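Below is one structure; the comments refer to it alone.
All protein chains of the complex are present and in place, except for one that has been dropped.
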Amino acid sequence: MSPGVAAKSLADLNLTTEEYEAICDHLRREPNNLELQIYSVMWSEHCSYKSSRVHLRRLPTRGERVLLGPGENAGIVDIGDGLAAVFKIESHNHPSFIEPYQGAATGVGGIIRDIFTMGARPIAILDSLRFGPLEKPQNRSILKGVVSGIAGYGNCMGIPTTGGEIMFDDCYSFNPLVNVLCVGIARHGDIHYGKASGIGNPVIYVGARTGRDGIHGATMASAEFNEDAQAKRPNVQVGDPFMEKLLLEACLEAMKKGLVTGIQDMGAAGLTCSTCEMGARAGTGIELQIELVPLREEGMTPTEIMLSESQERMLLVTERGREQDVGAIFKKWGLESSVVGTVIADPVLRIRNAETVLAEIPNRTLTDDAPRYTRPLSPPACAGGALPSLPHVDPRAALIALLSAPPIASKRWVYEQYDHMVRTNTLVLPGSDATVLRVKGTGRAIALSVDGNGSYTAAQPMAGAMASVAEAARNVACSGARPIAATNCLNFGNPEKPEIMGQFSDVIDGIAEACRALGVPITGGNVSFYNETAGKGIHPTPVIGVLGLLEDATKVVDQWFKAEGDVIYVCGAGAVSLGASEYLRTVHGLSAGVPAAVDLKAEQALIDLCVDAAARGLVRSAHDCSDGGLAVALAESGFAPGGLHGVSVALDALGSENGDFALAAFGEGGARVVASVAPGDAAAFESLAARVGCPARKVGIVGGNALQLAWRGVRVVDVAMAELFEAWSGSFARQLQ
Amino acid sequence: MTKHKVRVIVTLKNGVLDPQGLAIKHVIDSLGKTGFEEVRQGKMFDLVVTAETSQAALAAAQDAAKTVLSNPILETFVCSLVS
Amino acid sequence: MTKHKVRVIVTLKNGVLDPQGLAIKHVIDSLGKTGFEEVRQGKMFDLVVTAETSQAALAAAQDAAKTVLSNPILETFVCSLVS
Partner (left out) sequence: MKFGIVIFPGSNCDHDAYHVVKHVLGEEAVFLWHGDRDLRGSDCVILPGGFAYGDYLRCGALAKFSPVMQEVADFSAKGGPVIGICNGFQILLECGLLDGAMLRNASLRYVCKHVYVRVETDRTPFTSIITPGRVLKIPIGHMEGNYYAAADTVRALEDEARIVFRYTSPAGEVDPAWNPNGAMAGVAGICNKARNVVGMMPHPERASEAALGCEDGKIIFTSVVRAIAGSCV
């Protein structure tokens, strides 16, 4: 090692001595400072996936509808009529802890760019959030900042935020999670890739000027936080959704006019990442004239320019001679565009200042050939342990407590801050299991849901991961859409700890198995490690987004009961458990036990039933049972936007002979859906259920003003729907005051 | 105890992007008004504070500016007494 | 031609409700900070203007403040040269 590069400065760059030696091997010389900095960001966990890549390979990524799997900016699936859905989920956890508003806002901005980079028009956003308990003022202010940041950015862009989820646990107090999914629609022929093709073609920089924001953001996302997290604050990026809106319109217009050969946004590691990746993907190189990069601040060094994570910037390649045409489109939208480099035959990233070469790096050594580690892993200890015997609680009080618990209570306070109707495609407004968006110009619709359950995954990583895939797919199926593909965001602690890698590996296996069984290949995703502050980590939290296709948009189903006298069925099978349940946590203050095993065969049969029954118009509503179990699902089905519907249900009909009432009413797990069916369709519905091999038990009827649950012939719960609704609907806002 | 008026000016730190300022400058330029080199937007708060002395009022305002009115990650502030 | 710095302060007219100011006062109160009688929020713009004289720069700023930066229905403004 050169005397100039002390071990200390390597540590500051998050590089090991071995990695430094590998860099020297790649370059066949010692790197200069700029080169070393470039390696440092590109080999950071965030950019290189060095700890996760060996595991991610186990995920299923192929399927008949998959047009493009992981590797590009987003995944692409065929949705018929020559159209494709382009979608992906991303995390912005660390920045959102440091500055909740801007962190969340720029997270939204980043994932939107990933979608329109591919030539797709973004049509919806979903957000999956994790916070510490609302009792702590700091958690409340993080939540408020994050929600208004998402709203501030998405609303201004005119992209509706139509769904999401929010869960709470103390492990997220110093490490909130902000995962955002964006989906767009493109014609097959209009899809664009991040490739620098065509030797001699100009490389054009568009969008905001480069400032000192977010330098080393990727490195920050690749290390644990400690008390001096505050000291890292100068890294904070500020989002400009107005600029991004212009960029979106201008880029789509340039693509439509055939002016774009390759295009990529500047996300983590900014200009560095986009220049080396675009070259590496095309087998070419890029020569960048650093003095041509538009700057916002004076006196920026080449390193600062290369590492800046200023937002709202894109890099594109056009054919030689079309620079003016590109410039004219961006000018029309009030944006600057500057030629900053050229595509070259040498497979390198070459950075020059006028005639001087400042850096020259074989680009694949920054991307595909970056280090990958098979980190030591230890099998996760089964955290949950056995369930203690639980004291008796008043079932009515338990139900009310559950309905007002933050994870279950209505999220209206949140989604009313999001414009969820712009673009006029939202067929099912937020509040139901899945969001459903029509695809204008076709008779179809797509449905999406994001789900994850850190408590389950902490207790049993593999089963927890499978449950998340199953829940997301089930939510989508409830709307009548057939699940066709998935994306995933894997939020974990420090991968250098064997127990964390053990969790990670198990979670991958769980996702892989469930995705395979349910026919939803993974088309993309994101890994966020180092979600630890002062050595304390979060629950392993995989978040799964599933996308479904509804062939006939007029057949869409939502979760709300529609009419008095409709027959209520509990459909599906599979074990139910109080382990790691919301009931245990909210009512008994315990986190113990393990979640129910996931029966993927039963899940598939249930999906078939939901989708087929919707297609035939046999179901009036379908709502999956998840947090809080069957009793909560029944109540939620009754909270219809047009007015409350009571229900009267006998839980014994479920055949849970050897359990007790709490298990039947509040147990979680199992492939279960509450469906309501018009009396005249009951016979047809039952025979369809028999045909697809999915149990469907008639448990009661819709009607009255109360929720009534009977158990062994006794009416155990009888409470006015209005009272339940009050507990559920106002709770979130009350707790945030 | 008397009432004192304190003005708090909150500005973005140097180097922090000011999208609003940029958009406003752009419009001023496009109206043909020349000479505007830079526009940066900040916030202003007028506080009426009851305190024994003007110095105490200023100190109270400074405290509010630090804890409530500004975001130390992005902004800095200055407080001054107004007669 | 030299560069001059002008600060524009835009305030809500008396009598115009200031929901943000009220909410901020509420937060300050709820933190147990006492003595805050009133909080009103305004806007501040720092302009860098190139002009022959500082008076010309001030006039240019005044013009921008009147036509662009403030809304006469709600707001009034004051411009001042900053050294």
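The chains carry the letters A, B and C, assigned in the order they are written, with residues numbered from 1 in each.
As a convention for this text, contacts are C-beta pairs under 8 Å (C-beta built on N, C-alpha and C of every residue); 3 or more make two chains touch, one makes a residue touch a chain.
Predicted model, so just to flag it, every value in this text is computed and none were measured.
Of the chains you can see, which ones touch the chain that is left out?
Across the whole assembly, the hidden chain touches A, B, C.
Pick out which of A:P241, A:G327 or A:P483 touches the chain that's been left out of the picture.
Result: among the candidates, A:P241 touches the missing chain.
Tell me which residue among A:A85, A:M157 or A:L403 touches the hidden chain in the full complex.
Residue touching the chain left out of view: A:M157.
Of the residues A:R423, A:H539 or A:R672, which one touches the chain left out of the display?
Residue touching the absent chain, from the options given: A:R423.
Since one chain has been left out of the picture, which residues of chain A touch it in the full complex?
Considering the whole complex, chain A reaches the absent chain at 148, 151-152, 155-158, 240-243, 245-246, 333-334, 415-424, 426-427, 429, 438, 440, 553-554.
Which residues does chain C use to touch the chain missing from this display?
Listed in rising order, the touching residues are 16-17, 19-20, 23, 68-69, 71, 73-74.
Spell out the interface residues on chain B facing the chain that's missing from view.
Residues touching the hidden chain, for chain B, are 19-20, 23-24, 27, 30-31, 41.
Just so we're on the same page, only the chains that are shown with their structure count from here on.
Using Cα averages as centroids, what's the distance between chain A and chain C in whole Å?
Taking the mean C-alpha position of each chain, the two centres sit 41 Å apart.
With chain centres taken as the means of their Cα atoms, state the distance from chain A to chain B in Å.
Chain centres of chain A and chain B, defined by C-alpha means, are spaced 37 Å apart.
If I count partner chains per residue in chain A, which residues reach a count of at least 2?
Touching at least two other chains: none.
Identify all positions of chain C at which a residue touches two or more other chains, and write them in rising order.
None at all.
Which of the residues in chain C end up touching chain B in this complex?
3, 9-11, 21, 24, 27-28, 31, 33, 35-51, 57, 60, 63-64, 67-69
In the complex of these two chains, what residues of chain A are touching chain B?
Chain A reaches chain B through residues 98-99, 102, 208, 211-213, 233-234, 236-240, 242-243, 296-297, 310-311, 334.
Contact residues on chain B for chain A in the complex?
Per the touch definition, chain B meets chain A at residues 15-19, 22-23, 26, 71-74.
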